[in-house]
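Yeah, one chain of the complex is gone here, protein chain that is, but the others are all in their spots.
For chain A:
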């Protein structure tokens, strides 16, 4: 026992003794006659053993101390909440995922959503764009405009931005690998629209390091990927200080089967790579941390893993900023969380069951502190494009949790639970131990280059799948209470060849009419900036304004940086 002898410890020693007596006299004989349902009981993702009973003795065993481990809401280490009054003054912002469909329809759909009173939108692009190709590149045949908007040149954004910017105040852009090109195009398009950048927030996800780890939409080798991401961070902090230059989408690690400890440790070591590289540009930690503290985190069906993960995330960020970087401003030590029930808990089979799952996961999000924002996916997302009924139910779920359950009426209501505090502390300790391993490797970029994250996730993917195949984890409708398989109705998005042909024709017409000499010179300046290490955003900005295309600029950087092509070992396969 670490603690000095005091009344608290003595009391807990008594409890430990009493717990041993209870085990021998009461529980032991009962279990001998009534064998347990599972052997062993484990948490869903971490597969950590779960004891039959937690008592104050367990808090002693993990070295729990109220003042250092929890403190008070709105104060270091923020375990209980980053907000001084939890959700008693305001609920979290309730948002909804909405399918956008084809890229060309984006402007129309965006107008509709703005008319419904929304003020923020998310801009997603097709896989050609996010992987750094123009629509007429043979390798992207069939992908144009499918997963989002096709963005070849400034011309496409000028059309997409036919929007009422008096209503649109926030735009999130998800285009990680080609980030400087994408950032430049948005800045140029906003300029053309006469939008005052001080009166508007552009939020770029800029999440290239997560792409290498599990998503796969990368172009250049990791060190160059990080450098261009930091070019964007630096450009935004210096030129548009009201904008947001990074989001760590831990919610992409989670569907790749990162367990809570891996999620915290991988996300935070990844953000450290961004922070270290940004500090080298001449900033202080107190200046940059409030720009680099946006995290999107999923909660899965294991109720307590989800709740404890959110609590541990807040605390680990605060400790990291204070202990590793010496941050002093509260804004630097407060993480900004956006939470969401995970879609990977939802099943294609018996889709109405998913409403129950969403309700439970949204409750876990709220009990874990919810964060600034919660998003609920739709219960029939696996089946088809969002239907009106599913959208209504999705919104209602959050309102039911907020208004009917009482979980948000007091701050961090599960604090002090012997189990919750034990699990939170164990996650925190394990996450710091894992981060130490990553820092010893030389940090997240080196860990990516060595395939460390990818292999760790690959193992989790295989093991968690085996848990389901071999029935250790019961999944209702999948391996438990299954129904005879009905023919599944899945709406498959069919290729629309005309849309692709139109986009290609539009791009080729642009190439024919633009000032080619100006384009060539501007593309060469981007190549030069890539080579000499100067910030790529200004060079890209000049180039997109003379209608150099997205793919041409990505190719100019390919010439200098090369491409990332991991083998089986490095891909975690």
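The rule is simple: contacts are C-beta pairs under 8 Å (C-beta built on N, C-alpha and C of every residue); 3 or more make two chains touch, one makes a residue touch a chain; residues count from 1.
Throughout what follows, contacts and distances are computed from a predicted model.
A.B. asks: For the complex's missing chain, which UniProt name, "ABC transporter ATP-binding protein", "Alpha-glucoside transport system permease protein AglF", "histidine kinase" or "Methylmalonyl-CoA mutase, C-terminal domain"?
C.D. replies: Result for the unshown chain: "Methylmalonyl-CoA mutase, C-terminal domain".
A.B. asks: Touching the left-out chain: which of A:83, A:146, A:319 or A:357?
C.D. replies: A:146
A.B. asks: Sort through A:120, A:255 or A:538 and give me the one touching the missing partner chain.
C.D. replies: Missing-chain contact among the listed residues: A:255.
A.B. asks: When the complex is taken as a whole, what residues of chain A touch the one chain not shown?
C.D. replies: Looking at chain A, the ones touching the missing chain are residues 127-128, 131, 133, 139-143, 146, 214-217, 255-257, 348, 457-459, 461-462, 465-466, 469, 478, 487, 490, 492-495, 565-568, 571-573.
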